[in-house]
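Every protein chain except one is present and positioned as in the full complex.
Chain lettering (A, B and C) follows the sequence in which the chains are written, and residue indices restart at 1 in each chain.
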Amino acid sequence: MDLRFTPEEIAFRDELRRFFRSEIPAEIRRKVAEGRHLSKEDIVTSQRILHAHGLATPNWPVAWGGKDWSPVQRYIFTEELQRAAVPLPLQFNVFMVGPVIAAFGSEEQKRRFLPATASLDIWWCQGFSEPGAGSDLASLKTRAEKRDGKYVVSGQKAWTTLGQHADWIFCLVRTDREAKKQRGISFLLIDMKSPGITVRPVLTIDGSHEVNEVFFDEVEVPAENLVGEENKGWDYAKFLLANERTGIARIGMSKQRIARAKRLARDTEANGRSLWADPDLRRRVAAIEVELKALEITQMRVVAAQRQRDADKPDPASSILKIKGSELQQATTELLLDIAGPYAQPAPEHEEGRNEPDGDGLDAIAPLYFNARKVSIYGGSNEIQRNIIAKAFLGL
Amino acid sequence: MDLRFTPEEIAFRDELRRFFRSEIPAEIRRKVAEGRHLSKEDIVTSQRILHAHGLATPNWPVAWGGKDWSPVQRYIFTEELQRAAVPLPLQFNVFMVGPVIAAFGSEEQKRRFLPATASLDIWWCQGFSEPGAGSDLASLKTRAEKRDGKYVVSGQKAWTTLGQHADWIFCLVRTDREAKKQRGISFLLIDMKSPGITVRPVLTIDGSHEVNEVFFDEVEVPAENLVGEENKGWDYAKFLLANERTGIARIGMSKQRIARAKRLARDTEANGRSLWADPDLRRRVAAIEVELKALEITQMRVVAAQRQRDADKPDPASSILKIKGSELQQATTELLLDIAGPYAQPAPEHEEGRNEPDGDGLDAIAPLYFNARKVSIYGGSNEIQRNIIAKAFLGL
Amino acid sequence: MDFDLTDEQRLLKDSVDRLIADAYGDFEKRKRHQSGPGGYSHELWSNFAELGLLALPFPEEEGGIGGGPVETMLVMEAIGRGLVVEPYLDTVVLGGGFLRCGGTAAMRAELMPQIADGTLTLALAQLEPHSRYCLNDVVTTARREGDAFVLNGRKVAVLHGDSAGRLVVSTRTAGARADRHGITLFLLDAAAPGVTRRGMPTQDGLRAADIQLEEVRVPAADILGEVDHGLALLEQVVDIALAALCAEAVGVMEDLQRSTVDYLKTRQQFGVPIGSFQALQHRAADMLVAVEQARSMALYAAMMAEEPDPALRRPALSAAKVQINQSARKVGQEAVQLQGGIAMTFEYKAGHAFKRLAMIEKTFGDTDHHLNAVSEADSLVEAE
Partner (left out) sequence: MDFDLTDEQRLLKDSVDRLIADAYGDFEKRKRHQSGPGGYSHELWSNFAELGLLALPFPEEEGGIGGGPVETMLVMEAIGRGLVVEPYLDTVVLGGGFLRCGGTAAMRAELMPQIADGTLTLALAQLEPHSRYCLNDVVTTARREGDAFVLNGRKVAVLHGDSAGRLVVSTRTAGARADRHGITLFLLDAAAPGVTRRGMPTQDGLRAADIQLEEVRVPAADILGEVDHGLALLEQVVDIALAALCAEAVGVMEDLQRSTVDYLKTRQQFGVPIGSFQALQHRAADMLVAVEQARSMALYAAMMAEEPDPALRRPALSAAKVQINQSARKVGQEAVQLQGGIAMTFEYKAGHAFKRLAMIEKTFGDTDHHLNAVSEADSLVEAE
C-alpha cells in the first residue's frame, strides 16, 4: 500500500503542468479561472492545441487517438488540466459520443465521425433530457418512426448544453412505443442543419446562455445514423453516463478556486486588516481543503479499484464522488462570494461583458456561485445519488 | 403589535427571579446547573417549596391549586424556573397525570389523587411506551382483562423514567383486542406496590439510572382506578401529550447552559490566553444565542396564538419548537464539551460521584452531552416532527 | 406582549399586498418594470405615492402617515414576496430615515413632499472600495471652504445611485481612516458639478452606481446631523434599514417556501408527485423552520429599530441580520435544489428570489460581521 505517486507519475505530472501553462493561451485560462463564459472559439482553440499534442482524447481507444494510460495517469491529467484552468475538452465529444461511437458504432461511423469529433471540427450536443423528465430519464417521449428507410423524428429535448454551437446532436429516441420504458429506445446521430430542427435558448439564473431546448418536427434522419442496434439505445446511454461520472468530482477545479480565494482574501481589506488575518475565515478554508484532500484520496481509491474491475462498469463509489465533489464545488463558490462581500453586487452592464475579464474579476463571482447550484442537480441529482448509495451499497 | 413585556409582566418576572434564587437551595440548583443527577429528595424538596408557595401546579384548574395565569405568565414562569436552574416540577405529576385526572377523572379520583400529586406525596411514573413501539405508540400490547370487577393487567412498559422512585404509574392498556389500534385502549392508575409488578433498571449511555422497564404479571387493579370511560384512553393520552409539548423547547435551560459556557471559556486557558479570546468560539456562541433568541420569539408567537385557539388543542407549531429546541439543547451541550476539551475525559470513580458537584463540574459535561442526544429522540422524534410539519402544515 | 395588527395596519397590509400582487403577480411583468428609466417602473412608483407608501414614515404633522417599523415591515414583506425593483428601501427607508432623524427643518419642508409625491428618489452613497462592512471606514473627504464643504472620493455599488435625485454621502471631515469621530453626512444634489456616476445592473436585477466625487462643492446647510458626528446618525438609519431588509428577506423566503411546496405537490417523477418522497418532505419542513425563525427575528428587528439607546438597538439588529442571513442561505439554496432545473432558469421566479437573498446577505453586513457585533455586546444571554 502506497498512496504516493511513483517518480514516473511525478514526471508525467510535471510535464503536463508545464505544457498546460505554456501552450494554452493565458487569456483563455484566466477566463476559466474567473469562472467566465468561454466563447466557442476559446473552446475550439484550446481543444485543438490539446489535439495537436495528442492530448484531446486520451480516454479513447489507442487506434482512434487515445492513450494507453493507467487510471492514475488519467486522474493526473484531469486534475492538472483543471488546476491550470484549462478548458475541459468538450465533454459531449470526448467523454460521451466519441467513446460510444468507438465502442458501438460501425466502421463507417468511426471513420466519418471520430477524427472530426476529436479535432472539434464537429461540435456535438446531447439530446437525452426532455421537459418534465428530470431524473427519470427513461420516460422520454421523443419518437422516431421508420419511413422509407429513414427515421422521422418528432419531439423535444431540454437542457441541451451549448446546443447553440452544435453541428450534430446525439439523441435518445423512442423507436418502439409498445416496449417497456428502457426497451424501445434507440441512439441516433442527427445533423443540426436538418430541416425541422429549432433551437430555443434558455437563460440560466446567472443570465448566461448555456442551455437550450431543441425541437424536432418531422426531422428526417438517414438510417445509417443509427448507432448499434435499434431499441438498444439505453445500453449505450448507460455506458455513456458511466463515462460521464469519471472526473465528476472536479477536484482540480475546486483547488484552483481555493487558491484564488486565498489570494483574494489576502488582497481584501476588512477593518483595516487583510481579511486573511481572520482566523475564522482561515479555518473555514482549511476545512474545505481537508475535505477536498480526503475526496482526492477517495477518488484515487476508486481509480485504483477500477484496475481490478470491469472497466466498463461504473464503480458505485462514483455516487460518493458526485455528492461530495459537488458539495465542495459549491462550497468554494460560496467562499469566493463571502470574500467578495458587498463588492460582488455589481454586474456587467451587457451580456457580452460577462466574457471579458476586468480588473479584479469580482463581477463574475456571484454568477459563478449562482451557476454552481446546478452541479448538485444535474448528472443525477444528489438526491438520486443518495438513493443509489442506499440501495446499491447499503441494501436499504 | 408589541413584543415587549408589559410592566406587570416584568414585575411578575422579577418576583419569580428573586423567589427561585432565594427559596430553592443553592446546592440543588447547582446540581441542575452542572447537569448532574438529582436525588429523589432533591426533587421532592424543590417541588414542596414551590407547592408551599402555590407554584407547583400553576397549569392546573384554579379549583385544584392552579393559577389563572395568562399564557405569557406561564411562559415567563417556565423560562425563569429553568434559567435559575430550579428542578422542573415532576412532569409526570404536574403536566401529565394531574391535568388528565382534573379533566377526565371522577370527583373521587380528584379528591384522592390531586392534592397528593401536587405535593409529591405520590410520585407518578408514566406507562405509555412499550418495547419495540417507538414512535408508533398506538401499537401497544399490554392488556387488561376485566375479571370480577377488577382489571388484570399483563404486559411490559419501556422507557419508564424515574420509575424506580414511583408510588403509582398511569398506564395505557388494551381493553379491547378486537378494536382498531387507537380504539380499545384505556387509561388506568396502578399502585406500584401491587403484586406482580417488577421494575428493571435500564442504564443510559452516560451510566445513569434514569429509565426502567416495568413488567406486569397478572396485576390486579380495582375498577375504580379507570380514568374516564373504558376504551377512550387514547383521547386522554392525546390531551396529555399536547400538554407535554408545552415548554418542550427548554429555552431557559439552554440559556443557563450558554451562560455557563461563557464563564467556562473565560476561565479556560488555551495557548496561554483565555479560550474566550478566540473569535471563532465567540461567533459560535453568538450564533447559538441568535437561534435561541429567534426560538424564544417563535415560542412567544405560539403562546400568543394560543389565546385565540382552543386551549386544549396543540398548535402544530409545537413541532417547530420541538425540533429547534432540541437542536439547541444539543448544541449547548456540544459547546460545553468542546470548551472542556481533553479535561472532559475523566469520569467519577463511582456512580454516586455523579450526583456530587466537585470543584469545576467538568466531569459532568460529557455525560450531559451524551444524555442530551435523547432530546431529539423522545417526545416524538425529530423525524416524526418533520413528518407532522410536512403533512399538517405543508400538505405534502 | 401582543402580536396582533391594529385595524389600520391590517388595512395597510391589504392594500400593499393588493398593489404588489397586481404589479408583480405575473412574474413576466417584473422584466417590464426593470426596463423603465433607472431600472424601475415610474408608473408603479406613482401608485406607491397614491397609496401614501412614500410618505409612510414621515410624521403626520409634516404631511406623512406617521408609520413606524411595523408598518415598514408590512410594506417590505410585500416587496420581498414580489421581488419588487422600485427604490423603496433607498428612497423611503434610508433617504426618508436620514431626513426624519437628521434633516434640518428646511430640508424636511422641501424634500419630504417631493419624496411623498414620487418626484424625488434618494440613495445612500456609503460603501467605498475598501470599507467593506465597516460604516466608520471612510476615506472620502470633505474639507471646509468658507460656508461650504468640498468633497473628494469614490463610492461604489450605490444601490439605485444612478437614478437618485439626491445622494446621502458619508465623508471624513476629521480623524484617521476608521475613526468613529470625524464623519459627516451630506445630502448632495446628484447633478452637482464634480459628481460622475457610472450606472450598472446588480446581480439581483436592481441598479447601482459607482460614484466619483471630484471637488464637489456642498453648502454647509446640506449637512445631515452634525459635523464630525455623523456616525451615530448613519448607524441609526442603517439599523432602520436593516429591520426593513429583514422584513423584505422574510417576504422573499415566504414566497420561495410557497413555490417550493407547490412544486413538490405538482411535479411528477417516477409516476408520483415528488412531494411524496420523505427525504424531500423533511427538507421542506426544515425550510419552514428556517423561515419561521427568520420571521421571529424580523419581528424582533422591527421592535428594536426605533430603540434610542444604541447599546440595546445595535446588537439586536445584528442578531436579527445573523438569523436572516443564515435562514436566507438555507432557504435560497434548498428552494433551488428542491425545484431543480427549472429553478436554474432565468424565466422562473425562484432563481431570482435566491439571487435577491444572496445579495441581501451582503447588504449592511454579512453573518460574520454581525456575529462579531453580537458577541461583543454580550447582551442576548448574559454570561454567568
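Convention: a contact is a pair of C-beta atoms (placed from the backbone, for glycine too) under 8 Å apart; a residue touches a chain by one contact, two chains touch by 3 or more.
Just so it is clear, the model here is predicted, and its values are computed rather than measured.
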As a test of the contact rule: which chains in view would the missing one touch? A, B, C
Across A:Glu145, A:Asp176, A:Asp235 or A:Glu291, the one contacting the chain not displayed is A:Glu291
Looking at the whole complex, which of A:Arg147, A:Lys181 or A:Arg386 touches the chain that is not displayed? A:Arg386
What chain A residues would touch the chain not displayed? 1-6, 9, 72, 255, 258-260, 262-263, 266, 279, 282-283, 285-287, 289-298, 300-301, 304-305, 317, 320, 323-324, 383, 385-387, 389-391, 393-396
So which bits of chain B touch the chain we can't see? 132, 134-136, 158-159, 202-205, 207, 268-272, 278, 280-281, 337-338, 341-349, 366-367, 369-370, 373-374, 376-378, 381-383, 386
Touch list for chain C against the chain that is not drawn: 277-279, 281-282
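By definition in this document, only the chains that are shown with their structure count from here on.
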Farthest chain from chain A, going by mean C-alpha coordinates, please. B
Rounded to the nearest Å, the gap separating the Cα centres of chain A and chain C is 39
Whole-Å distance, chain B centre to chain C centre, using C-alpha means? 43
Euclidean distance of C-alpha centroids - chain A vs chain B, Å: 53
Would you please write down the residue numbers of chain B that are in contact with two or more other chains? 279, 283
For chain C, jot down the residues that touch at least 2 other chains. 280, 368
